[in-house]
Each structure stands twice: as structure tokens, then as C-alpha cells.
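Before I ask anything, let me first share the structure, which is written out below as C-alpha cells.
With one protein chain held back, the other chains of the complex are shown just where they sit.
In order of appearance the chains are A and B, and numbering begins at 1 in each one.
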Amino acid sequence: MANKTIMKKTVLTGIICTIFAAQVQAGSELLTLINMLHENGTIDDAQYGRLMDEINANSKKPVKQKETLQMQNDKEPAIELKIDKGGIQVKSSDNEFSAKIGGRVQFDSAWYNEDGAEMGNGTEIRRARLYIQGHMFHDWGYKLQYDFTGAGKAGIKDAFITYNGFNHIQLKAGNIKDPFMLQEQTSSKFITFTERSLLDTFASGRHIGIMASTKHKHWTVSAGFFGDSVSTTTAGKDEGWGTSGRLTYAPINQKTRVVHLGIAGDYRETGDAGTVSFKQQAETHISGANIVDTGIIAFADNTLKLGAELAIVEGAFSLQSEYIWTTVERNGNSGLDFDGWYVEAAYFLTGESRNYNKGKFAGISPDSVVGRGGFGAWQLAVRYSTVDLNDHEIEGGWANSVTVGINWFPTSTLRFSGNYVNVLDVDGGAYHGEEPSLFQVRGQWAF
Amino acid sequence: MANKTIMKKTVLTGIICTIFAAQVQAGSELLTLINMLHENGTIDDAQYGRLMDEINANSKKPVKQKETLQMQNDKEPAIELKIDKGGIQVKSSDNEFSAKIGGRVQFDSAWYNEDGAEMGNGTEIRRARLYIQGHMFHDWGYKLQYDFTGAGKAGIKDAFITYNGFNHIQLKAGNIKDPFMLQEQTSSKFITFTERSLLDTFASGRHIGIMASTKHKHWTVSAGFFGDSVSTTTAGKDEGWGTSGRLTYAPINQKTRVVHLGIAGDYRETGDAGTVSFKQQAETHISGANIVDTGIIAFADNTLKLGAELAIVEGAFSLQSEYIWTTVERNGNSGLDFDGWYVEAAYFLTGESRNYNKGKFAGISPDSVVGRGGFGAWQLAVRYSTVDLNDHEIEGGWANSVTVGINWFPTSTLRFSGNYVNVLDVDGGAYHGEEPSLFQVRGQWAF
Partner (left out) sequence: MANKTIMKKTVLTGIICTIFAAQVQAGSELLTLINMLHENGTIDDAQYGRLMDEINANSKKPVKQKETLQMQNDKEPAIELKIDKGGIQVKSSDNEFSAKIGGRVQFDSAWYNEDGAEMGNGTEIRRARLYIQGHMFHDWGYKLQYDFTGAGKAGIKDAFITYNGFNHIQLKAGNIKDPFMLQEQTSSKFITFTERSLLDTFASGRHIGIMASTKHKHWTVSAGFFGDSVSTTTAGKDEGWGTSGRLTYAPINQKTRVVHLGIAGDYRETGDAGTVSFKQQAETHISGANIVDTGIIAFADNTLKLGAELAIVEGAFSLQSEYIWTTVERNGNSGLDFDGWYVEAAYFLTGESRNYNKGKFAGISPDSVVGRGGFGAWQLAVRYSTVDLNDHEIEGGWANSVTVGINWFPTSTLRFSGNYVNVLDVDGGAYHGEEPSLFQVRGQWAF
């Protein structure tokens, strides 16, 4: 970054500084030696007395040194303060401590072309988050992230401690995202469309637990053991728990060429609650209307979800696809199988490449920045997604939809998006036979 | 500004600095001992010589310490850190990026002299807000402000993006205050009394939308198009929307002399909800009792509000007045007309002037600061306000009240206020004929 270059090039002339150094006292070994020599008679009483006087006198002399500090530019500052990516970043250059304050705001507006049930045009603040994140004492990390659109505990997102003192293995404990599903691992700041695909009905979200992961350029493995979500309160009932793991492999991982493969599994027991449900809106959020919805599935003992991921980046073009299969085990009733998949393709008209980093996608830095004489990055995208929540007597609905989107990134911290979603078909459930469509816009700042 | 010039010369950069600390020399007592032993013949000349050589050699060995310091020089701008107005401000001196963290806390206590209905003495945290605000890539700005006294979305206040790259025209998108009513445009940190006047029943508040404004020393124009409020959720119903605009003109705008004139209009459709209501407490908040209240007005299609503003600053004296007229259009029923006005006068005993800035009032910097040997700024104020919510079959009540207040500003960041409110009369509605009075105090820090 330009800022960093400036810092590295800056060289400082010498400045005067006064150091009150600790007094250089007689080491205790010298005193011992003098006492020995006195006892041995090597030095006489008068000599001994003179030495003791001198030691006493010296011990009262403060050693005040005036020194010239020669400053030379090297790698990093001691306390480094940065703002060039938005937010406020503070770091000690010995890498012992850091802290960053950042956040995101997404404001949306949606217009619905209903086909039967009313969906409700409107606006909303989709997310309004602040976080503080950093590390301390070299090996430890921490984060607290809050979404102000949620009330109380429901707003707590990432809230954890990490330990990074092992070679290549990171331990994490607290409220963390289960390692499952590529579109979930990728931050909502960086997903291609305003909302994740229909497949998000199978998302695991965050739970309180512990996770170990190892991340390399070409592969990552993460596995965790989790209790329930942060907003679940027991009220005398045992909460649910789960375990999940994810393995990704990127045979090609270059700056503008990526092939990503992933598999993941997520097993959860429902605890004393004994229920699960799956539902999803039409790749929108303002309406609140779930075009597929199993309702509450009673006597559910556990769920097992398996997922497969594929993503490709080839210059300005990118492709991403996932398939999830989910089975629900019920007490005293047959098991239920649901599944779904999506495939999305995107293209940067302005030539940027989607950023891939250790098993997930990160943000875009436009080549040309609005505010520095540029026009930002422009991206077009299309997605097909489908999900099937019909099985046995459960009629949650089968649905598929096509979404086309345009993204404008005026800077690395800003994004404006427009999405048109067309629900092609709903088969079963409350929205059976309906084909609503919608247009949604978003403004976002995030860092 | 001199301030900025200096800032541009400063730079915050990291450097490695090498300290050539004073050599840890042989304490003089050791030298004395060696001389003694030589004189005593305990060590011979050769040994003595070797010791002297070693001492000389050691005295030339610098003890080099590597330390990291954070410094600035006068060559290039980078990062500026400030705290002198409270909060934490970070700015890149090339004006590309900034961030400020600030907030406010207001704690109140109120005692009611009821006249019929119980009003409920008590205390409350009236507002407890934090915000992060800044700009990035020169042309863009952002803000997120949250009030912790609200739960979930209800606490989201300012949350927007701005674009400042046009000459004199600012674009703003997100959750923003409609440009309507002088007492609403003026922050709750800076209003003259603890609560705004009865006229606030016609306040528009914040909505999610877009706004364009141009602000000059002697005039401002703002106009926006808005959806509904951040805490409205559609639940399958179309939200309301509106548009509003405000024009202000200050023929005189000097530091201690101001004449401000303003007109504004606000039109809103109610959406599928189809209702509006107007209500207001007696210029207090703790009680929760609304002395005027139309209840829910059904079949309301839209509201149109028109306002006129006048404000004068003449040295320590200031005056402010507004009139608002509101009409509600109802489906299948006659329209409703409500209105109200207030006039307030204030005087700084300590000689300060109210600060006017581009169409609204800002905070006070006392000439004499408590903590620097001073006594702060002291202000007396009086206000008359009245509102009429009676029309046709709607009997929301007509009320008027007189408020006297005293404000003490020990510093520019602190304020302590005492208000006595006397409701002169209520005509119609649940509080018909009652004349309650109340005393309210507030402590506030804000920056």
C-alpha cells in the first residue's frame, strides 16, 4: 500500500533523549571478593575501609547519561497506528500485541413482485456490526463482534480466544462459526450476491465450542466440538451439541487462478428440545416470508449434514458451487432426507480477480478507486440454486431460483449491489405453485 | 487553518532505533582494588598489565540495544492521533482517511407533581451512545451510531455512507434523519432544554433512505427520499415511504450574531399499515405518560407536515421558534389538521454565544473551564410550547406548557441541567383539565 511505502521510506534524523539508566552498582561478587581478601589478610583494614567508602559513594551516584539515539529505518514501527484500510488498527512491532476496531453496515431495500402471498416491500439495516479483534502476548488472539440488529445475546457474533503458539495449528474457543459450507465460511461482506443461496437453509451458524484448524496454502483442515448457540437458554433442559469438520484442497492457488475443492460434515444432537426445522427466504431478507419451510420437526434426535464444494477463479471469472445432503434421525419415526445445491458464476468487467485465501473467499481491492480518480470495480454474476425440503410426510417445499446481480466496489471498503431474484418454481409447502420475483439493492461499508 | 498546516508537517512513522548505551564500565571500586593488590604485591606487574588491557578493551565495547520507537518527523504526513476534544480521533494527514470514536451518556432524574394521573418519579439513562465515524479514500464517509438504551434495531441511530466527491453537494445513504424541524436537526447533546418542546410530536426521526444536501455559510438545502424506520419490519406488508426537504437561510451568520430562517416539508405514505398516531410527554421522558395522544388513527393514507423556523443569536442571548402544521389524509374519512409551535429564549450568564453551523446549532465551548481554574459556562432559558391534536372526532388534546431551565457546562464535553416544566393546561384527551408540573435534572458527557 502507498501508505506503507511512505512509512518505510521515511528516515529520521537523530534526536536527543535522556536516559536515566539504572545505576551500575558493584556486583555482589566483587563485594564477596573484597571481604575474602580482607579476611585472608591480603588487603589491610585501611585498604578495606577505603574500598567500602568508594563503593558507598558510587552507590549514591546516579548514572545520568546523555546519549544520541541513531534512528534507522528498518522493518516495522513499535506502536503502529493504521487507518488506511478503514477502521483503527494498532500494533506493537515486536508482534506482541495488536488491536483492530472495525465494522460493517449494510442497508437494503427490496421490492417484491408477489405471486399470491404478500411479501412486503421495505427497507432494513441488514447488518450493523462492530468488532474489536487483536492478539496479545504473541501467541494469543481474541475477538468480540456484535451485530446491533440483534437484541441482547442474539447479536453476539464472533467472540473467542485463539491460541497460536503451536506450529501450524490454531486453537479457538468461544462463539465461533462451525467449519461447514463455503458460502457460510465466506463473510457476508464478501459473498457474491446480497444474500447467500437457498442452500443456506442447511447452514450451521455459530455455536459455543472449541475448534482446531491448520491452514496451508494448498489445504486446510478444521474440526470442532460445539455446544449450542449463544441465544439458546436451557431453562432446565439440556442444550444440543454437535461436531463438525471441513477439509479443503486447492491444487491450484495462484493470485488469479484458483481451483478449490472441499468436503465437510456436521453432526448435531438436538438435546432436550428434540426438534429441528429448516426454512429459507427467496434469497432476500426484508420480506420475512419463507418460500420453503418444514415447520418444527418433532422427536428429532440428531441431524447429519454432508457437503461438497467446488470453486474456480480464472482471471476475472469465478465459479462456485456446493451440494449439501442432510438427514434427520427421528425417534419412533422414519428418517428424513433433504438436499440442495447451487452454482454461481461471476465476472469482473474491470479485470479484478476474486481473492481466495486458505479455504474461503476474501474481499476485493479495486484496481481503480473512486476518490482517487477511478471508477471502482464492476462485477456481474448469475446463480442458480435449488433446495428440496420434501420427504415422507414433511412438505417443506422444493424450490429453485435464478438470481442475477451487479456489484460496484468504488473502494475496497464500499460496495453497492443490485440483485434480481426470480423464483422459478415452488413445489409443496405454503408457497406451492408460486413464482415470486424481487429486486433488492444494498449499500455496504465494511472494514 | 494553522492547525492543519502543522498537522501536515507531522508524520507518524515507525523506526528502529539503536541505542549506544553507556558502557558498563569497571566500577571504580574494582580499579581501586586491583591497584591495591598490585601495590601489595598480590598480583605481579604482568598480571596487572593484562588486567589493565582488558579493562581498556572492554571500555571500548559498546553495549548495543535494539529498541523500537514510534516517532514522527517533519517530512511527510501520515497519521494524526487526537484526544483533546474527548473520544479518540485518528486521521491520515493526507486527508484520505479518518476515524473517530465518540459517544454520549445522559442520566436523568425526575420528580412529578401530578394533577390526577400518576406520573412516576424515577431515574433513567436517557441516552447511552457510541459511534464510529470517519471518511475513507478521500471522497467517502461513514458512520455507525448506536444507542444502548434501545434493544436491537431500535438502538440503531445514524448508520450511513456519504459521498463528498461532488462540488458542494453531499450524498448520503443509509439510516439518516429526515431534513425536517430545527429542534430535531440539532443534536440532543446540544438542545437548550433536557427535552425538545411539545412540538416534537411532529418529529420525523430517522428513516432508511437517500439524501442530497448542499451547505453553505448563508444557506443550506437538503432533500431526501426515504423508506421506513429501521425498527419497522414488514411481515408481509409494504412499509411506508416518504420524502422531505428543508431550506435554510441565514442572512446574518457571524460568530456571535446569527439570524436563521428555515422552511421544511415532509410527506409520508403510511404503506400497508395504514395508520398514524401523534403523542407527546410533558417535555419529560421518565414518566412515560403522554399528556397529548391521538391514539392510532386508522385508514390514514398519508401525512404532510410543513414547518417554519426562526432563530436568532445576539451575543449571549439566543432565541428559537418553530411552527409546524400537519395534515393527515384518511381513506373514506375527512382529513385531519394538527399544529403547534414553541418559542424559547436563552442567555449565557458567562457571555458565551450559541454556536450556529450550517442550518443547525452545535455545542458550547465555555470560556472558563472547570479543571483549568474556571467555573464553566452558565445559561438560563425559558420556553413556551403548545400543540393541538384535536380535530374532528380525534381528541388527542390541546396542551401548552412553560419550561424554565438552567444549564451548566463545566467543559465543552460536560453538561448538567435542571428543568422545571409547568403544564399550563390540557384541553381534551385523557389528561383533560390536568396541570401537572415536574422537575428534572440531567448529567451528560458527550463528544
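To be clear about the criterion, contacts are C-beta pairs under 8 Å (C-beta built on N, C-alpha and C of every residue); 3 or more make two chains touch, one makes a residue touch a chain.
Every value quoted in this text rests on a predicted model; they were computed, and no experiment measured them.
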Taking the full complex into account, find the residue in A:174, A:307, A:397 or A:443 that is in contact with the omitted chain.
A:174
Of A:49, A:116 or A:165, which sits in contact with the chain we cannot see?
A:165
Where subunit B meets the chain that is not shown, the residues are 2-3, 6-7, 9-10, 12, 19, 21, 24-26, 30, 33-34, 37, 42-43, 47, 50-51, 54-55, 58, 63, 65, 67-74, 79-84, 86-88, 101, 103, 105, 107, 109, 117-125, 128, 130, 148-152, 154-155, 286-289, 365, 367, 369-372, 410-411, 413-414, 443, 445, 447
Applying the definition given at the start, please give the residues of subunit A touching the unseen chain.
15, 17, 19-22, 24-25, 27-30, 32-33, 36-37, 40, 42, 78-79, 81, 88, 90-92, 96-99, 101, 132, 134, 136-140, 142, 144, 146, 151-153, 155-156, 159-161, 165, 173-175, 207-209, 227-228, 230, 232-239, 272
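Everything that follows uses one rule, which is that only the chains that are shown with their structure count from here on.
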If you average the CA atoms of subunit A and of subunit B, how far apart do the two points sit, in angstrom?
31
